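Heads up, one of the protein chains got dropped from this complex, but the rest are sitting where they should.
So, chain A:
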Amino acid sequence: MSALVKSSIARKWIMALSGLFLVIFLTQHFVINITSVIAPDTFNELSHFMGYNPIVQFIAQPILIAGLIIHFIMGIALEIKNNKARPIKYSKYSGNANSTWVSRNMIITGLVVLAFLGLHMYDFWAHEIAYKFIYAEPEAATRYYAETVHKFEPFWRTVIYVIANVLLAMHLWHGFNSSFQSVGAKAVNKGNGLRKFTYAWSILIPAGFIFIALYHHFNQIH
């Protein structure tokens, strides 16, 4: 079993499945966030549900964090292994002639997104943990909308969210499509609907997050 997990293909499977899991999470995250633009009451209800439902809090959330950590650790491990596979670099390497910059630099886009997650977790997750478990504040089902909107008041934070989501889109552009190849779906190579769907999703979801951040930022200015 340990030999299997150490194999290069098993690692590809782990990378791909954890990535696909994060894609599903992002979709759910976006669906909830967009309600902050179109229906603030619904946003409050959904946020309260996510914040206090025991299944979400004590089963789904640890699984999500585990998925994120696995994806991150495996990504770093692969990068180290791949660097060792070419100890002497080419003096001239024309990568753009045969592959996209995004596909070759997943580690860069991934690390930027990870760094952003630090801020994002500090902004929302750490705040929630402190609210509920450190200060033991009472449940307040209508506080989420105002708190979220307030976060986007500073220009610097909005800019960081925009940049991070551009990098996220780049990461997803290669990663989402590539994960199907890794789990053995040959169809993704044929330029069919699956490939087009992954590309469209990779742009639309981060674009949606950017829209939400900008919407709340400029709504407060005017």
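By definition in this document, contacts are C-beta pairs under 8 Å (C-beta built on N, C-alpha and C of every residue); 3 or more make two chains touch, one makes a residue touch a chain; residues count from 1.
Here, contacts and distances are computed from a predicted model.
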| item | value |
| --- | --- |
| Candidate names "Ligase-associated DNA damage response endonuclease PdeM", "Succinate dehydrogenase/fumarate reductase iron-sulfur subunit", "Monosaccharide ABC transporter membrane protein, CUT2 family" or "Hydantoinase B/oxoprolinase family protein"; UniProt protein name, chain not shown | "Succinate dehydrogenase/fumarate reductase iron-sulfur subunit" |
| Contact partner of the left-out chain, one of A:Ile9, A:Ile24, A:Ala141 or A:Ala200 | A:Ile9 |
| Among A:Gly95, A:Gly118 or A:Pro154, the residue in touch with the chain that has been omitted | A:Gly95 |
| Footprint left on chain A by the chain that the document does not show | 3-4, 6-13, 78, 81-82, 84-95, 97-100, 103-104, 106, 174, 178, 181-186, 188-190 |
